[in-house]
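Heads up, one of the protein chains got dropped from this complex, but the rest are sitting where they should.
Moving on, here comes chain A:
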């Protein structure tokens, strides 16, 4: 129905339509005039809201790009896989053999009992958050590349960091879910129907991104010296981990070596997780408002029994050798009022919610991991002495004597044991180690009556399969 012919606008542009109106009004109602002055089509062009920036504007100024970059690290700290509250640290610890779960969250209970299904909300949250970060990184890459207002160094710094973030998040996804989409564009049409990429190819892409990132970040100083913004070393640390996962022992050795030289181990175990620890390669700054310190401490430290959510498993406690200083320094305990039950908890992060000072940040990469990476890679390459040296540097720091193992096979087992007690309740290291060394079944069959071999991969979130059928088939067993 184009009844508007009455007001003769049907065949006119809107400007002229109102001008026609205008003439009529001029004769009749001077009052109209002042309103017409407001303009017609201009009248409905409103300024952008003050809390929003149009995308193009963001990439005109290095300060706003920094804000967009900072948002990624903030989000990593608060949500998803890398966060201390519902992230890999607590959840993979209960999925594996490190923590028992006493809480009432249905999704975590499922994962603890290994009767989880594809509609598990923790997993969906991880998935969504991961690709949100990846989009953020890709948009920064896109924006920075097309910007004419940033200097070459600024572009390198942002581009390099964004590549690292993209690689890092994909590395966690591929370890958890197997084949996953590798997303490197911001085009929503493509990304909405993207298919899964084979695991090896994902690793190739990650390594390519990280190599580029190292190159771009070469010679670029991070925004802060507190190791809270990823720099070239952080990219290298992840690269070393990726080489280990893909069994590229040579590259793993050489890459880890650079980091070990640069980030010496903290000799005092009670200082390892302080924010100024020399062995930290990358950490996420704590929220200066609240909780001032890490989410990990708030999540893992048991305040009262009953009232606990997580507690260390007997299996983990038993895996410490006698005299291991890490047992004394990194494990806390609390008993109920009758002293009938004593529960143990990870106490690497000690600063709780009532701590006013900011003492600790959430550490994502530290050089103890690099030492163990090199030790493992060397054992595989047959450099047993080198491997022992690395292993011993970790053991000695924990007050333990040198390893007595001399065979490559024995060393590899010793390294896994060492990783277990060194890296426990940290970013899911234990689970990833069980998975890549094909030891998960052996470790979990007794502990988890519902254990199935297919639990080695987590299910792709059901809601995502519904929206994007190209993600099918689901991982086996779900």
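We take it that a contact is a pair of C-beta atoms (placed from the backbone, for glycine too) under 8 Å apart; a residue touches a chain by one contact, two chains touch by 3 or more; residues count from 1.
Throughout what follows, contacts and distances are computed from a predicted model.
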Looking only at "Fe-S cluster assembly ATPase SufC", "Peptide/nickel transport system permease protein", "SusC/RagA family TonB-linked outer membrane protein" or "ABC transporter ATP-binding protein", the name UniProt gives the absent chain is "SusC/RagA family TonB-linked outer membrane protein"
Which of A:306, A:382 or A:441 contacts the chain that the document leaves out: A:306
Identify the residue among A:66, A:204 or A:328 that touches the chain left out of the display. A:66
By the document's definition of touch, the residue of A:354, A:385 or A:404 touching the omitted chain is A:354
Return the single residue from A:127, A:177 or A:249 that touches the missing chain. A:127
Mind pulling the chain A residues that touch the left-out chain? 1-4, 6-7, 9-10, 14, 17-18, 21, 24-25, 28-29, 31-32, 35, 38, 40-41, 43-55, 58, 64, 66-68, 70-71, 73-75, 77, 102, 109-110, 113-115, 117-119, 127-128, 130-132, 134-136, 138-139, 181, 183, 186, 188, 191-194, 223-224, 226, 228-229, 285, 287-290, 303-307, 336-337, 340-341, 353-354, 449-450, 461-462, 464-469, 471, 474, 478
